[in-house]
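Written below as structure tokens is the structure these notes are about.
A single protein chain has been omitted; all remaining protein chains appear in their positions.
Going by the order they are written in, the chains are A and B; count residues from 1 in each one.
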Amino acid sequence: MTERVDGFTLDEIVSRFGGELTGDGRLRILQVATLENAGSDELAFLANTKYRRQLKSCRAGAVIVSPADARDCPLPCIVSDNPYAYYARVAQLLNTPPRAPSGIHPSAVVETELDQSVSIGAGTYVGKNVKIGGDSVIGPGCSIGDGVTLGPQARLYSRVTLYPGCMIGARAIIHSGAVIGADGFGFAREGDGSWTKVPQLGRVVIGNDVEVGANTTIDRGALDDTVIEDGVKLDNQIQIAHNVRIGTRTAIAGCVGIAGSARIGRRCTIGGAAMILGHLTISDDVNISAATLITKSISQPGTYSGAMPFEVHRDWLKNAAQMRHLDAIAGKIRALEARLAQLENGS
Amino acid sequence: MTERVDGFTLDEIVSRFGGELTGDGRLRILQVATLENAGSDELAFLANTKYRRQLKSCRAGAVIVSPADARDCPLPCIVSDNPYAYYARVAQLLNTPPRAPSGIHPSAVVETELDQSVSIGAGTYVGKNVKIGGDSVIGPGCSIGDGVTLGPQARLYSRVTLYPGCMIGARAIIHSGAVIGADGFGFAREGDGSWTKVPQLGRVVIGNDVEVGANTTIDRGALDDTVIEDGVKLDNQIQIAHNVRIGTRTAIAGCVGIAGSARIGRRCTIGGAAMILGHLTISDDVNISAATLITKSISQPGTYSGAMPFEVHRDWLKNAAQMRHLDAIAGKIRALEARLAQLENGS
Partner (left out) sequence: MTERVDGFTLDEIVSRFGGELTGDGRLRILQVATLENAGSDELAFLANTKYRRQLKSCRAGAVIVSPADARDCPLPCIVSDNPYAYYARVAQLLNTPPRAPSGIHPSAVVETELDQSVSIGAGTYVGKNVKIGGDSVIGPGCSIGDGVTLGPQARLYSRVTLYPGCMIGARAIIHSGAVIGADGFGFAREGDGSWTKVPQLGRVVIGNDVEVGANTTIDRGALDDTVIEDGVKLDNQIQIAHNVRIGTRTAIAGCVGIAGSARIGRRCTIGGAAMILGHLTISDDVNISAATLITKSISQPGTYSGAMPFEVHRDWLKNAAQMRHLDAIAGKIRALEARLAQLENGS
């Protein structure tokens, strides 16, 4: 939920964000909306040419379009090379999050002196020697351990845990239930099969402009730190193990798991439920498809996939049974080739 | 944990829930139990004929059985066409959750006036303009954002987050750690590879009689709403992305992920750890097997599967290696067929 501002005219929008305007610049835009639902004081966008015919029935006040789609646009439009990014900027402009009251809620427990511009929600706990940058907003029910550093203009929604010693940069957005800095999964196996805990002495260090989704977990390092570089975006329910490093501007979809000490490059995208094994390196600009298991390092940019196709169950039963015989199938083909060659060359 | 009531006689149970009783109706039943462990004041059930021989050694006071199993039942029994559902109803009757004290715990922070029948647990935060229906019980440590609507007789266990503006129907059961209404994962990619956040302006709208498991996350819509229809049952650690719609009475097992804008039909079942890609449609009455990745729309009811079979590791190594050569294998077979045809027809 965001506070509704009084809107902006198309002229004001274009003077702020650029783009070429076709139509009456005095039209006041109050909100963004879909092509399907936008009304006369709303701005829609067309990011994908395949929805172009929706323009005909669209009743938006104006539409953000690419140069290719501008020609046929029957509505006032703002032409931009990247309509979706343009839309995102306008949507931000029109929907600033409500300003939380500054100061510490009386029910919060705060053991550090904080800047007066910081907002601390009901029931939140802030330990000793914590640094929180100006204008940060911490929601209700959070737990921020001793020695945490959090940059300015950060926003933590309710019930976020930051374990002691973690460092997080400016403008972080962290959603409910995220846990940053819990112990990595480190145990030494003894001769009798029991496990001795390996203390996890590193931290989690997160750069600027990082968003962390709901119930995502990022473990602290064993000896060195777990590092999330600037501009990384993490969806919900991602698990990042100890000593992982994720390069700047990489975006990771929900339910992904990244095992210990994996290094992910810059500007990668990782599809939902993909899994990355530990101690491997993925180079910059790699795209990993959903539900793919990465079992070895990737040194070349590109798209990598590895999911099983689905089928009607009874077909799957038959095909899956053959998967256990693939090596035998390959052997049979070799044998057939040999026998056939003998027939061809001989007898 | 539930409060033990004084029990009910078999006559009282049958008069309440129907079914045909064989045996002394005055027997008082205090609890439900398994065939294996039930004692003389307990009611067991036989839902699966394959466990029928356990009836012989069973010491329950009575057993709920299907008509087919009633004949051989050596114990008093209630005959029902659906013994498991019958058992569920009796178990509910005998195990009403303990009545939480009405009213707001002194340590809670509540910024809305609530009905006196509502129970708010210790340390819970309730924002402004919240509506909570009568007899709802909110556990300790929850966070309920501004403008949330929650139907009557809802039960939120501890540490649930409802983001601002979400709407949830009657009789909801929401388990600890669930996060409803966090931002969808929406970012526009800029030319330099950085990501601009797309404000998530929709809500989560949940119907009546929905259960949400522990640590499950349901994201708010980008522009329109994310919608969970009546009677949907969600297990733990499920991730539901923005603008998903799930049809009434669909049940989803743990660890499932559903990507943005997917539409799931009514009365579907989705097995554990299945993944549904975004922007696709699954029709009513579809069953998806565990660990299956759904990559395209499904228009016909039925069961769909797509998991890799497991094997002893050394066999898997050999068979998995061939998976990377399947296209080549298909080509070799075509070549063999051609050569063989030539031999057969010729030389």
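Here, contacts are C-beta pairs under 8 Å (C-beta built on N, C-alpha and C of every residue); 3 or more make two chains touch, one makes a residue touch a chain.
From a predicted model like this one, the values you see are computed outputs, not experimental measurements.
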Residue of A:89, A:159 or A:266 touching the missing chain in the full complex: A:159
So which of A:26, A:50 or A:189 would be touching the chain we can't see? A:189
At which residues does chain A meet the chain that is not included here? 107, 109, 123, 125, 141, 143, 145-147, 159, 161, 163-165, 177, 179, 182-183, 185-191, 193-199, 201, 215, 217, 219, 223-224, 237, 239, 241, 255, 257, 259, 275, 277, 288-289, 292-295, 302-309, 311, 315, 318-323, 325-326, 329, 332-333, 336, 339-340, 343
Touching the missing chain, which residues of chain B? 1-2, 31-34, 37, 81-82, 84-85, 87-89, 91-92, 95, 98, 105, 107, 121-123, 139-141, 157-159, 173, 175-177, 209, 211, 213-215, 231, 233, 235-237, 249, 251, 253-255, 266-267, 272-273, 290-291, 307-313, 316-317, 320-321, 323-327, 329-330, 333, 336-337, 340, 343-344
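Convention: only the chains that are shown with their structure count from here on.
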Quick one: report the Å distance separating chain A from chain B, using the average Cα coordinate of each chain. 26
